[in-house]
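A single protein chain has been omitted from the complex, and every remaining protein chain is retained in its original position.
Order as written gives the chain letters A, B and C; numbering starts at 1 within each chain.
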Amino acid sequence: MSGESKLFRDPIHGFIEVESDILPLLNTKEFQRLRRLTQLGVTSLVYPGAEHSRFGHSLGTMHLFRRIAKRWREKGMDLTEEEEKAGIVTALLHDIGHGPFSHVVEKFLTAKKKHEKWTVEIVSDSTEINKCLRTISQNLPEQVAKIMKHDPEFKVVSSLLSSQLDVDRMDYLLRDAYYTGTSYGKYDLDRLIEKIARNKDRVFIARGGLHAAEQFIFSRYYAYWQVYFHQTTRGFEKLLQKIWQRAYELFTEGHLSDIDIVSSLRPFFGESEISLEQYLQVDNSDFYQQIKHWANHSDPILSDLAQRFLKRQPFKAFIFPKDFSLDYLNRVQQVIENHGYDPRYYILEDTTSDVAYDYYTREEDDEQKPEILIEDEQDGRIKEISKVSDPIKAIASHRRAVMRIYVPDKICHDELKKLN
Amino acid sequence: MSGESKLFRDPIHGFIEVESDILPLLNTKEFQRLRRLTQLGVTSLVYPGAEHSRFGHSLGTMHLFRRIAKRWREKGMDLTEEEEKAGIVTALLHDIGHGPFSHVVEKFLTAKKKHEKWTVEIVSDSTEINKCLRTISQNLPEQVAKIMKHDPEFKVVSSLLSSQLDVDRMDYLLRDAYYTGTSYGKYDLDRLIEKIARNKDRVFIARGGLHAAEQFIFSRYYAYWQVYFHQTTRGFEKLLQKIWQRAYELFTEGHLSDIDIVSSLRPFFGESEISLEQYLQVDNSDFYQQIKHWANHSDPILSDLAQRFLKRQPFKAFIFPKDFSLDYLNRVQQVIENHGYDPRYYILEDTTSDVAYDYYTREEDDEQKPEILIEDEQDGRIKEISKVSDPIKAIASHRRAVMRIYVPDKICHDELKKLN
Amino acid sequence: MSGESKLFRDPIHGFIEVESDILPLLNTKEFQRLRRLTQLGVTSLVYPGAEHSRFGHSLGTMHLFRRIAKRWREKGMDLTEEEEKAGIVTALLHDIGHGPFSHVVEKFLTAKKKHEKWTVEIVSDSTEINKCLRTISQNLPEQVAKIMKHDPEFKVVSSLLSSQLDVDRMDYLLRDAYYTGTSYGKYDLDRLIEKIARNKDRVFIARGGLHAAEQFIFSRYYAYWQVYFHQTTRGFEKLLQKIWQRAYELFTEGHLSDIDIVSSLRPFFGESEISLEQYLQVDNSDFYQQIKHWANHSDPILSDLAQRFLKRQPFKAFIFPKDFSLDYLNRVQQVIENHGYDPRYYILEDTTSDVAYDYYTREEDDEQKPEILIEDEQDGRIKEISKVSDPIKAIASHRRAVMRIYVPDKICHDELKKLN
Partner (left out) sequence: MSGESKLFRDPIHGFIEVESDILPLLNTKEFQRLRRLTQLGVTSLVYPGAEHSRFGHSLGTMHLFRRIAKRWREKGMDLTEEEEKAGIVTALLHDIGHGPFSHVVEKFLTAKKKHEKWTVEIVSDSTEINKCLRTISQNLPEQVAKIMKHDPEFKVVSSLLSSQLDVDRMDYLLRDAYYTGTSYGKYDLDRLIEKIARNKDRVFIARGGLHAAEQFIFSRYYAYWQVYFHQTTRGFEKLLQKIWQRAYELFTEGHLSDIDIVSSLRPFFGESEISLEQYLQVDNSDFYQQIKHWANHSDPILSDLAQRFLKRQPFKAFIFPKDFSLDYLNRVQQVIENHGYDPRYYILEDTTSDVAYDYYTREEDDEQKPEILIEDEQDGRIKEISKVSDPIKAIASHRRAVMRIYVPDKICHDELKKLN
């Protein structure tokens, strides 16, 4: 059987083997669509190398899940065959529900559903993927859905796939570091895999793994500040949101007609619910078509914002003084307005609540991911990691409260500086 | 001045510095368009990591040109200030005339002009780039055009930018190796740069550089066979060509209407010449929009071919016996036809003349690029490199004449095997 | 002049250029001796790859000093020519006073002088190095000595060469990471160099360099725990100390005669002060000769300890309970004695005071190295880094108080575990 498996060359992990029974999953239209969804959205405007798609990351996540499962087998901590297969497949499919620029314009383009919900639909509905899953094993679609929903039946598998230290993060930190060309995201993968252990239902880091775990968490901390929350990146994300906001406003007011909307995107402007098929039609190419189209629209705001995006002309970031009054806010708006800009579109807000990120204990989204457990070097007991590691404690409780806006040009920026 | 320069983080070369006077060139719509043109076309269907665009390669090429110019200054082999500036800018812009999937569908999408010709137009016509160039120096557009056309006035600069061993290749071999994750394209960049020298108008490799040069040429040889001419990659390229060929046929016969063609691509189906503005509208996103659209077209051939591309369902390669008769060819077509396929679209030909590639002495296209000169270790004379190196001589005169077709499925493939 | 410089190939930094005037310094017997002094002593018993000598590190340190000086020149923060030359030379020579296994057996083999003092003597006395320095510039020996002694005349140069963030550490962290094969010591060198700045006499990290500096400090923190203070490494260091302690005791008691001491090491057993010439005779080869010789000595303790070292038979580490009484200590000794071992030689102590290491604020030795200054991102003022960075604050004030001993075998170890 191994003879018919296929090896993919991956720049991060070397050869990635895909077993013959799983191979058909990859050659579905739903999975191939991942090639047209970039992993890091607008980040490539700041780190030009970061143009990779979700396709490679999905392979890499599966590969790491399999590496751990394999090592556990050698060490007598086996997953059941069913758990292993379901885990491998879920790792492969965990991002299948994403849309283009997910985290940025999801309000518009994922039709208000979280990508995890779309994933569950994709594996469950009548898709090519669902068909492939059924062929591998009759219950596989339900099992994948259960894992996606953190059903306790697959607790160990879920911990590996979705926790503070999961194969998803393990892959993307290395991958994003590789493509951005930063060394920030690097950590000692081999040692970490060696030290991930389980005790019945609990997944934890065994003795001797503390520094590898610290390094992993810190690599995430650096990646957040240097890559994911890079000031210029955030500015372009906010700009994108304004473009869509403006388009919706124009649409609502009847100033955006069908001809101004790329056909695949029209359903997203309507009232009816988006069907799965409609959702899966959309990828980065629709998105860019749309922005290029709007760059020539007659509305001066829409076209100006779209052109700024296409020509990579960032707004200027301006950091608010720590204590500011309502009056101050009004004067800020006044400055922008004085220069002929509509403040609703030409002040990009990046409020604290967006930036607030708790590198370790809390996710950007609401749900709390399971924390990292570690075997204490001295007493051998399993503890939450910030109880054992001072540096992690330091960043776990840490918040950077920066209130930042972006304004359209240097003149505005310099006038704001003079306010007080 | 250096204080206002900007550093780009590049995964291949580390920090790439862009001086303040050149920076505006980057933020033009024509240059930003390079972000939406992939460097390696369909290659990512075989090497999933290779999703990088021409943007990073353009920066890298400029960087290497500047490294050499800088080293030459330290060694007293200075370029004039004018040569250096014109060379840096041309390195940056050398790929600006490309279209999506250039080498594959250029017959259709570059409107029968070579990308170098479009480049000359872009720097010369009233574009944002032309305006930026004039601001840097009044004669710069003309100088760049001269270099692109190999005008003897800029002989040394041209040699560095376009020869068998130029900064273009030096960058893309390393870059493509990095993104594909193969080690094939690697060579000793530092040593090569150290050994590139000039003697008045002649650029050559100085003593002690032979092995670095050999390694460079061999890295290209491996890259060709393992990456650029990978059998599966070639198959998908041929498939793409068939899709466009089918679309044109349908159009000619009146079966493809305006609504079936993405608006930006309509001019490419018409009779009139493509304007520069029309040409620059098109990038990968238009291309994918089009293919996705055709996947739902009523013509069964067009939609089938497009779906095969989107779902990554490769044709099967079949290598012809060395001597085959006309009769044999007919029987091949018969087999395909017997299985209900139209042989005009379901036999993808990859003829010798396509594959024929002379890794060193000859380019894929007509023009012959200047050969590599090297200082003989023993007598100190400057010679053409294959006169000095046996391994290079071995591959310089070497041709692999493989006659290969691709057929739509395994059944056809196996039947062909039984022919004789 | 640059034409006669020499390029060394270095695995960490690529080509390292040594200017022609400095080259003769390298080809002195004092500098070549660095090839026979390993950088990490017994570490290769734990990380087999770490067999590198102080020679490469000296080149690398010089290279980093020159990179910073060069970048400062480009940015208008120039060092004077005199400062630059003296700095480059001091960087090259900063470890010249080391002896074999310096940090481990310095009590015995550096004759109670710190290696920095020997360095000052080597540049000042009538050595080949002194002669070379005078040829470069008449005052150079005195200038190097001043820098070594932190004379305020060379404050900026001293800060670059010897502070919490100096070119010495910058090189060895990367180098030791490379040779051990760990990723722990890696940090973003390019960015750090880009951000090191000066303001008159103060060296600091400019805006945008915080994370690179944090990463640098953390890489040191990991390197300490994973490499430099690795439990097994520490055990072998303690074993070495016991070997020398035993030899001195035997010598004092008249049981070690001249024939038992390698000729170059005899002066170290005598009463008279060690001359510079005698000191420079000794390198790793004398050291190994001696240990191999003692492995066959008639004293059972000396020969046993030496053989354990040569065969790599580590003692077993045993961690003391947090609160232990004097009585407890006596019982520990009793256990060892009961098994026929002399507790003076078969209990290797690794007391808290040895391990206590303050990764950032304090050096292992007494002298405090200048702290790291950083430009605050928000108010632009220069501050001590732990005032700005929570994670650094967390480890700066942090102490791991582990009281550890090593005992000769598993039986002893297991009996100790049963004590309470």
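Structural remarks
Note that a contact is a pair of C-beta atoms (placed from the backbone, for glycine too) under 8 Å apart; a residue touches a chain by one contact, two chains touch by 3 or more.
Treat the numbers as computed from the prediction; the structure is a model and nothing was measured.
Contact with the omitted chain, checked across C:F55, C:F101, C:Y228 or C:F318, is made by C:F55. One of C:Y178, C:W244 or C:Y406 touches the chain omitted from the figure, and that residue is C:Y178. From the options C:K29, C:K70, C:R202 or C:K387, the residue with contact to the chain not on display is C:K29.
Within chain A, the residues in touch with the undisplayed chain are 2-3, 7, 14-15, 74-75, 190-191, 194. Residue positions on chain C in contact with the hidden chain: 8-12, 14, 26-29, 32, 35-36, 44, 47-49, 51-53, 55-56, 59, 178-182, 262, 264, 281, 283-289, 292, 307, 310-313, in rising order. Even with one chain removed from view, chain B keeps its contact list with that chain: residues 182-184, 186-188, 211, 214-215, 218, 221-222, 225-226, 319, 378, 390-391, 393-395, 398.
The rule is short, and it goes like this: only the chains that are shown with their structure count from here on.
Centroid analysis (C-alpha atoms only) places C farthest from chain B.
One finds 43 Å separating the Cα centroids of chain A and chain C. Across the assembly, chain B contributes residues 14 that each touch 2 or more other chains.
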